[in-house]
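Notes follow the structure.
Removed: one protein chain of the complex. Kept in place: all other protein chains.
After this line comes chain A, so read on.
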Amino acid sequence: MSVEMAELQKKNGIPPIQFGEEVTGAETLLRCLILEQVEYIFGYPGGAVLPIYDSLYGSYFKHILTRHEQGAIHAADGYARATGKPGVCIATSGPGATNLVTGIATAQMDSVPLVCITGNVAQSLIGTDAFQEANITGITIPITKHSYFVRDIRDLPRMVKEAFHIATTGRPGPVLIDIPKDVANAKAPFTYPDQVEIRGYRASLVPSDEEVQEFVEAVSEAKRPVILAGGGIIAAQAEKELRDFAEKTRIPVINTFMGLGGFPGTHELSLAMPGMHGNYTANQALLNADCVIGLGARFDDRITMGRTKEFAPKARIVHVDIDPAELGKNVETAVTVAGDVKSTLAKAIPLAKACDSEAWISQLKEWREQYPYKYKKDGDVLKPQAVIELLYNSTDGEAIVTTDVGQHQMWTAQYYKFKHPRSFISSGGLGTMGFGFPAAIGAQIAHPDRTVISVVGDGGFQMTNQELAIVSQYNIPVKVAIVNNQCLGMVRQWQELFYDNRYSQIDLTCSPDFVKLAEAYGVKGLRASTPEEAEAVWAEALAHDGPVVVDFRVAQEENVYPMVASGNTLDQMELGDD
C-alpha cells in the first residue's frame, strides 16, 4: 500500500488493512473497496450476500439501505454523477440482481461509472435453477461496460481493482461483479494488486499533435461555427478548457441535454439546448452553421431527429470523442479526433485563434432575443414552467437538480439555467422513469451542504417514492418538487398531437395525496395550486432543515414547446401557441 493511501486512511479514520491475513471473500471485497476509497455503499441484503453483509456489520462503510434495489442503483448513480467518483451498490442474487437491470442500463447509456456487486448462489448450485438463482452476468452483457463472475477467491482482488479501473477510465460505465456465496465464504490471504494491466484496453486517449493541429485548422476557417458540447465535457472535467476554447475562438456553444452545466447557461456564447425540445436558436445554429464541432457528444436521435443526412446540412462536422466507435457512428464527419476532450482542448487552446464569427454571433443573439423559451401565464393557474422558473430564481441556478423523465424533465432542461457541471442529473439516454428521486438522494449524500432538488412528475415519482423512507431515516434534506398534472403528461402530449386526442391510459387522478404520503414517512409535505402559493410554499421548503415533498398542482393541458415532431427535421419546429 502506498504511503499516501496509508495517510489518507489515517486521516479519514479508516482502519489499517492487514495484508497477508487470511480472510473471507466477503472481507476481501470490503478491504478492496476501502482501498478504492469507497465511502458509501447503496444496497439491500439477501441470502446470497449474507456473508458480505456480515462483514459490513460494524464496519467503516456508510451503507444506505434503500427500499428497493432499483433505488440503490439510481442513488449510486446520482452519487457518481454528482461527484465523478464511482458509485457502488450491492444486491443479492436472483431478484435482487435483476432489480438492478434498469439502473445498469441507465448508467451505461449515460456513461456513468458504477461498480455493481451482486451475490449469487454457491457454485455447486449454479446452473441448477436454484432458489434465487439468476444468470446476472449473462443478463447484463449488453448493458455493462464489463462484468465478472468470480470463480475463485484468489481472483477477487484483481477483479475488483480492474472493475474500478474500467468503470472510471476511458468512456466511463457500469461494471458488475457477481460473487457466488461459496467464494464470499472461502478464505485466502489478503492481497491487492498495485496496478491494473488489461491487454487491449485503452484507458485514455491523448490525441497526437497532428490530430490536434488538424482539428484547430478545421475549426479556425469557419465563419458560422458552433460547438455541440455533450456529457463528455462533464465526464472529462473539461468545463474550463471548453470555456477557454470557446472564448478564445469566439465559437458559440450548444449544450446537449447531457452536457447541460458543462458550459454556463448564462454565458453570452451559450445557445442552450438543441433538438426535439431544444430552443429555436440552438436548432437554427445547427441548420445554418458551416462547422459543427461535437465535443464529447454523440449526435443522438433526439438532436439529429434520426435524419442524419439532413442534419446540419451546411456544415462540416468535426468530432472529438474518447470513444472511437462514436466517430462516424451517427453522422458523416469531416475531421475526427479519438481522444479525451480535456487533453484535446488543452492542446488546442494555445494553437487556436479567433474565428471570423462576430456577424454570426450577433445573428444568433438576435434569434435568442426574438425566440426565447416561452409560455402563456394564466392568472391563478399554476403553470409547470413557472414552477421551474421559481426553482431557478430561488436558488440562483446554484442547486443540484435531478429530474425524472417526461415533460417536467424537458421544462427543467429549458428553464433552469445550469451554471456548473454535475448540477443537472437526469436519465438522458435510457429515459428511466423513477430515476430522479433516488438519484437526488445519492447527490445529496455526496453534497450534504448543497441544495438538492428532485423535480419529478406525479407518474415517475410513484415508481420509486418508497425511498421517502430513507430520506426520513437518514434525514437527507432533498427537496422533492412534484410537477403534478395528474396525468402522464408527455404521453398525453403525444396523444393530443399525433393520436387525435385519444387519451389512452394516462389518467393519474387517483394518485395518493402526496402531502399525506410524505407525512406517513415522517417527511414534511406541502402543496401549492397557484403561483402565489407556489412561491410561499417553496420558500418554506427551502428554509426547512430536512427533506420536503412539495406537490405543485399544475395545469394539465400544457405541452412542451418548442417541439420537432418525430420524423421531422430541425427546420420543422413547432414553436407553440402564444
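Keep in mind that, in the parts below, contacts are C-beta pairs under 8 Å (C-beta built on N, C-alpha and C of every residue); 3 or more make two chains touch, one makes a residue touch a chain; residues count from 1.
In the analysis below, contacts and distances are computed from a predicted model.
A.B. asks: Just go with whichever of "Peptide/nickel transport system ATP-binding protein", "Acetolactate synthase small subunit", "ABC transporter permease subunit" or "Cbb3-type cytochrome c oxidase subunit I" UniProt uses as the name of the absent chain.
C.D. replies: So, among "Peptide/nickel transport system ATP-binding protein", "Acetolactate synthase small subunit", "ABC transporter permease subunit" or "Cbb3-type cytochrome c oxidase subunit I", the name matching the hidden chain's UniProt entry is "Acetolactate synthase small subunit".
A.B. asks: Of the residues A:Gly58, A:Pro142 or A:Gly379, I need the one that contacts the missing chain.
C.D. replies: Reading the full complex, the residue touching the unseen chain is A:Pro142.
A.B. asks: Check each of A:Asp323, A:Asp356 or A:Glu496 against the chain that is not shown and name the one that touches it.
C.D. replies: A:Asp323
A.B. asks: With respect to the chain omitted from the figure, which of A:Gly58, A:Gly200 or A:Pro350 is a touching residue?
C.D. replies: A:Gly200
A.B. asks: Quickly run down the residues of chain A that touch the omitted chain.
C.D. replies: The list for chain A reads 137-138, 141-142, 145-146, 149, 151, 166, 198-201, 323-325, 328-329.
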